[in-house]
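Report on one structure; see the data block that follows.
Apart from one protein chain that is not included, each protein chain of the complex appears where it belongs.
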Amino acid sequence: GGGTTTGAGSGGGKVGIDHPRADSDFWNSYIKYVPQMAGELKVELMPATNSQNDVAKLVNNVQALIGQGAKVIVMAPQDTGAIANTLQQLENKKIPVVTVDTRPDKGKVFMVVRADNRAYGTKACEFLGEKLGGKGKVVQLQGALSSINGRDRSEAFSECMKSKFPGITVFSEPTDWEGSKAASMLQTRLEQNPDIKGIYMHAGGVHLAPTLQVLKQKGLLVPPSDPKHIFVISNDGIPQEFESIRKGDIDATVSQPADLYAKYALFYAKAAADGKTFKPGPTDHGSTIIQLPNGLEDQLPAPLVTKENVDDQALWGNQVK
Amino acid sequence: MNVHVEARDVVKRFGPTTALAGAKIAITEGETHALVGRNGAGKSTLVSILTGLQRPDEGEVLFAGQPAPALADRDAWRRRVACVYQKSTIISALTVAENLFLNRQSEKNVINWRALAGRARELLDTYEVDVDAQALAGDLSVEQRQLVEIARALSFGARFIILDEPTARLDGPAIERLFTRMRSLREQGVTMMYISHHLDEVYEICQSVTVFRDARHVTTRPVADLPHDELVAAMTGEATAVYEARSRTPGESVVLSGENLGLAGRYSGIDISVRSGEVVGLAGSASSGKVGLAETLVGLRRADTGTVTVNGTKVTPGDVPAAMKAGLGFVPEDRHHEGFVPLLSVGENATFPIARKLGRYGLISPSRRRATAERMIDSLDIKTEGPDQPVADLSGGNAQKVVFARALVDDPTVLVVINPTAGVDVKAKQALLGAVEDAVERGAGAVLVSDELDDLRICDRVLVMFHGRVVKDVPRGWTDHELVAVMEGMEE
Amino acid sequence: MTTLTAPAPRVRLARFRDLTLVPVIVILLIVGAVLDPTFLTAGNLTNVLQQQAAISLLVLAEAMILIAGKFDLSLESTVGTAPAIAVMLCVPVAAGGFGIGLPGALVIPLALLIGAAIGAFNGFLIIRFQLSAFIVTLAMLIIVHGFLQGPSEGKTLFQLPDSILYLGSALWLGLPAAIWIAGALFAAGIFGLGYLRLGRSLYAIGGNMDAARAAGIRVDRVLYGVFILGGTLAALAGILETGRLGAIGNNQGVGWIFMVFAAAVIGGVSMDGGKGTILGALTGVLVIGLVQNILTLIGVSGFWQPVIYGAIILIALMISRIAGGKAQD
Partner (left out) sequence: MTTLTAPAPRVRLARFRDLTLVPVIVILLIVGAVLDPTFLTAGNLTNVLQQQAAISLLVLAEAMILIAGKFDLSLESTVGTAPAIAVMLCVPVAAGGFGIGLPGALVIPLALLIGAAIGAFNGFLIIRFQLSAFIVTLAMLIIVHGFLQGPSEGKTLFQLPDSILYLGSALWLGLPAAIWIAGALFAAGIFGLGYLRLGRSLYAIGGNMDAARAAGIRVDRVLYGVFILGGTLAALAGILETGRLGAIGNNQGVGWIFMVFAAAVIGGVSMDGGKGTILGALTGVLVIGLVQNILTLIGVSGFWQPVIYGAIILIALMISRIAGGKAQD
C-alpha cells in the first residue's frame, strides 16, 4: 500500500517483534530475513527480543515491548495455549498481533502467518507412501512432543499413513529436536528392523546430518535405483537439504518458507498499524486467507521439493548464503 | 646447645581476634618441649604456623637458624616438621593404610596396594595400634583415629615432631605406649613439641616448658624448675588450688536406669541405675563398651535388648528428643561429630535444647537467647568474642565448653557426660567438673564416662566395664592403682 | 590489636552479609535507568516483580531445602504438573480432563495437595531410604514432568476453571496479587527462619545433622516438613504462573531450576547446607529479574544474550563474594 512514512513516530507506529528461539536453522534464517524485509517494506522495527523457546519469557518480552511503546506485536509463540492472557491484554490495549508459524488457541489475533504444519505431515506421508508402493516400514523422527508444530506434523503423518497406506508400519521416535537422540534412535531402529525403507524427518536442521551419518555407517546411502535405498523426506527447506537432494542422499523436503514468514509477518503488521483490514479468500501472493474463530490466517504455500524442482530460484533455500 | 626451632614475635589475627600477639618460642635440639596455656591461648595457631599451614601476620619462623621455607613448598616443610594436629586430618573415605601413607603411597609411580598394606601393618604394629590397615578410616572410633594420626606423624622420620593434644582422646595404656615411643625417639635425637592440658604428662615426658597466656609468651623454663602450682599460676595468671571433689549423700529416687541392656558387639546384660544426687562413673579400657552404653542411655544408639528409663519415663529406644524431654542433658564423645553446628553461633549452639523456653508460640527471642548464652559463657568461662561468634572459630577447648553448656542449659535432672574434659584446660576442667557437681547438688543424677582417673574422682561410685560387661562397682576412695587393675581385667 | 577494640562491627557485618547484593541491585537500577527510559517507570518495575513472583516462590522453597542441607531439582516439574493434574481432575474430557469432574473450586487445594504429595514422596525416598537427594530429585524431575506430558499428551490445557486463574491475574490494591503473595511468603520465610525454633533447626540440620539430632531436634520430621513445604510452594508457583499465562503448557516450569539455584546461591545460600538467609535469596531473585528485564529492554541480540546474562551472573557472584568476604561453596 501507499502512504508509507520513514520518519520515526509518525505514521503507523513502531512494530515490536519477538523471535521464538535462536538455536535452529529455520528460525535463524527467519531472523535474518526480518530486518531485510523491514527495510523493503519500510516498517519501523523496534529492537527484536528473543524468548528462547520459553512462553514465560515471551510474555515478559511482550510486556517490555508494550512498555516501550510498540503499536503492533509480531510473535511466534511456540506454546499456543499459554499466551491466551497476553493476547487478552493486548486486545484490551488495542494492540494488534500478528503471529508467525503458530496459531494461538485462544485470544484475538490480527493475522496468523503460517504454512499448514498438518499439510507438511500429509505431504511427507503421500511422498513416502507412493515411493514405497504402500507397504513396508518407515521411521518418523519427531520433534518435541510438547511443540504444536511437531505434534501437527506427526499426527497428520500418522493419520495419513493409517488411512491411505495401511500396509506401512510407522515407528515414531521423539527426538526432542536433538540430533544426538535422532541418531541413536534411528540406529537402534535400523538394527531391529533392517527392512526399514523410509524416513520422515521433522526438522532438516537437526535431523539431516545425523540421519545421513547413520545411513552412511550402515552402507545404506545408495541411489534410488539400488534396492537397498531408503527414501528420506525432510522438512524445513534449508540449503543443506537441497544439496543432499541434488546429491541423491535424500529424496525430498517440504520447504517451509522462512522468507515469506518474515515478509508477510511484517506486511500484515504494517497493514494493522495503518488500520487496514483483510477478508478471507485468495491473496495476490498465491495463498489463501482463512477465517479462524479468533482472527484470520494466511496459509502460505509450502512446496514439496524434489530433484525435479530443487534448483528453482524462488525457493528461499536457494537464496540464502 | 643449638636451638632447633624458633618462632619470633609472631602475630596472627583472625578478624577481630588476635590469636597470637608477639608470641615466641625456642626449642632446643633433642628436647621434648611442652607448650601449655589455657584454651584459646594460641597454641594451635602457633602449631599451624610452625608447620607452614598458615602465614603469620608478623614475625618469623626459623629451623636450625635458617628461615622457614615458602608456604607453597609443602615438601620442604614436611621434611622439617611432622605433626599431629588437634583437628583430625584423617580422610574418612580412605583406608587406614592410605591415610598413613597419604601422598607417599609409593616410591615409584604406580602404587602397589599389597605392599602398602604391608607397610601400614608394620607401622601399626610398631606403635601397637590394634587397627585393621584395610579398614575405612571413617569406621574407626575417635580413639583409633587418633592413634592412626600419631603413628603417621611419627613415621615420617622428621627431626622435629609436634603433637597437639595427642592424649586428649586416649586412655591410660595408649598414653603409656605413646610415651614409650616418644622416649625412644628422643633417644634418637628427635626434637618434639608437646601440647597437653594434662600437666602431669608435661612433667613425665618433657624437659622444658613454655607457657602462653592471652596470645603472649609468659615464660620458658626447664620443667624441673617449675613446680606444678607455679605452672598453673603462669597459665591462669592467678594462684589456683587443686580441685577438691565434694562429698554428698545421694537421694533415694532413681532418675536414670537401664535394664538388661545389650548391644551386639558392644556390651550385654547391663543393669544400671543412678539416683538423684549421685554421680556414677563409667570406666574401662579401650573397647570396654562404656561409650556405647552411655550413648544408649541418652538415645544416640538403639540397644538390641533392654529398656532405658529417664526420670520415670520409659524412653523410646534411639529417641534423643524424647530422652531430653524427660529431663536429660548430655555431652557426646566427639564434639565435631555430634557436639556442635560449626557455622552457628555460640549462643545458638548452647541453647538448642531450650529453644522452646526462649519464647512462646515457637518463637525464639534473640535477646533472651543472648542473655542465657552470656550466662553460660560466663559460668563456664568460654573464651569468645560473644554469643554471636560461630563455634567454628573457637579453639578446641572452648568449643568443648559450648557443648557442655548445651548439656547444662536445661537444668537437667539426668546428666550423661562422655569424656567431658577432653582438651579442656586445668582451670576450665575444674569449672566443668564443678558444674556437674553443682547440677547433682541441685538434685540431678549424673553418669560420667571418662578415660581420665582425675575426672572420676568426683564420682560416688565407679562402674568398671571390661569386654562389654560391668565387672565391678567401685565405691569412692579408690586409688589409681586399684582402679586401673580392675579396668585391665586383672582383678575380678 | 586495633581490631580487638571493635567487636561490634563484626556482628553488624555478619548481619549485613544478607545484603551483599544490594550494591549490585543499585548498580542495576542505575544502569537500567540510563539505558532505557521505560526502565524506572512504576509499570515496568511492577512487571519485573510480577514476572519474578512465581519463580521467587521456587527460590524460597529451594533456599529452605538447601539450608537444611538437601536438594530438590524436581520443584520445576511440580510447577507445571501440580496445577495441570488438578485441572485435569476438574475439567471435562473435551477440555483435556480425566472426566472425573471434581468441582472447579477445588482446583487450588488439589494442586497444593499434589505439590505436597510430590514433596512428601521425595522426602520419603531421601530420608527413609537414605538416597542421594540430588539424584532422587533429578529422577523425580523427569518422572513428575512425565506425569504432565503423559496424560495431556503434550497438549496445552487452556480451558481452566476460573478459580485457578484468579491469583495469578488479579490486582489487589493496584498491584498484581502474585506480588503480594510472594511478598507475604518471603516475609514469613525471613521471619520463620530467623526467629522460629523450627526455622532455626533447619540451620542446625544443614550445618551438622548429627549434632542437630543430638541437640534434640527431630531431624527426619523437620526434613519431611521442608520437602512437603517445598512441593507446596512449587505448586503455588505453578498456580500463579498459570494465572499469569492463562493456560498450562507442557513446558511450564521447565528449565527454571537452574535460575532458581543461581538466584539462591548468588543470594548467599550455600549448596553445602547450613548457610544463607531468605532475605539473601530474595535479593538474588531481584538481581536475576532486573538483569533479564534490562536485557529485554535494550534488545540484545538473542544469539549473544546468554553470554551477557551468564557474565552478569558471574559478576554478581564475584561482588557477593568480595562483599561477603568468605569463600563460597
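For clarity, chains are labelled A, B and C in written order, and residue numbers in each chain start from 1.
We take it that contacts are C-beta pairs under 8 Å (C-beta built on N, C-alpha and C of every residue); 3 or more make two chains touch, one makes a residue touch a chain.
Only a predicted model underlies this, so the values are computations on that prediction, with no experimental measurement involved.
Participant: Determine which one of C:A95, C:I143 or C:A323 touches the chain that has been left out.
Facilitator: Candidates C:A95, C:I143 or C:A323; residue touching the omitted chain: C:I143.
Participant: Pick from A:Q36, A:Q217 or A:Q319: which residue touches the chain that isn't shown?
Facilitator: A:Q217
Participant: Of C:A95, C:L175 or C:M271, which residue touches the hidden chain?
Facilitator: Going through C:A95, C:L175 or C:M271 one by one, C:M271 is the residue touching the chain not shown.
Participant: Thinking of the whole complex, not just what is shown, which of C:L245, C:A262, C:A281 or C:L295 touches the missing chain?
Facilitator: Considering the complete complex, C:A262 is the one touching the chain left out.
Participant: Which residue among A:T102, A:Q240, A:Q256 or A:S287 touches the omitted chain?
Facilitator: A:Q240
Participant: By the contact criterion defined above, which parts of subunit B meet the unshown chain? Give residue numbers in ascending order.
Facilitator: Spelled out for subunit B, the touching residues are 51, 53, 72, 74-75, 77-78, 83, 85, 87-95, 98, 102-106, 109-111, 113, 130, 132, 134-136, 264-265, 287, 467-468.
Participant: By the contact criterion defined above, which parts of subunit C meet the unshown chain? Give residue numbers in ascending order.
Facilitator: 125, 129-132, 134-136, 138-143, 145-147, 149-150, 153-154, 258, 261-262, 265-266, 270-271, 301, 303-311, 313-314, 317-318, 321, 327-329
Participant: What residue numbers in subunit A mark contact with the hidden partner chain?
Facilitator: Where subunit A meets the chain not shown: residues 21-25, 27-28, 31-32, 142, 145, 171-174, 176-180, 183-185, 187-189, 191-192, 205-206, 208-210, 212-213, 216-217, 240, 321.
Here, only the chains that are shown with their structure count from here on.
Participant: Given which chains touch which, is the overall layout a line, a ring, a star, complete, or other?
Facilitator: line
Participant: Looking at mean CA positions, which chain is nearest the middle of everything shown?
Facilitator: Per-chain C-alpha centroids ranked by distance to the global centroid put C first.
Participant: Can you check how far apart subunit A and subunit C are, centre to centre, with Cα atoms defining each centre and the answer in Å?
Facilitator: Roughly 35 Å, centre to centre.
Participant: I'd like the Å distance between the centres of subunit B and subunit C, where a centre is the mean of that chain's Cα atoms.
Facilitator: Chain centroid spacing, subunit B to subunit C, equals 43 Å.
Participant: Subunit A to subunit B: how many Å between their CA centres?
Facilitator: A distance of 72 Å separates the two centres.
Participant: Which positions in subunit A touch two or more other chains at once?
Facilitator: none
Participant: Residues of subunit C that contact two or more other chains, please.
Facilitator: Residue numbers touching two or more other chains: none in subunit C.
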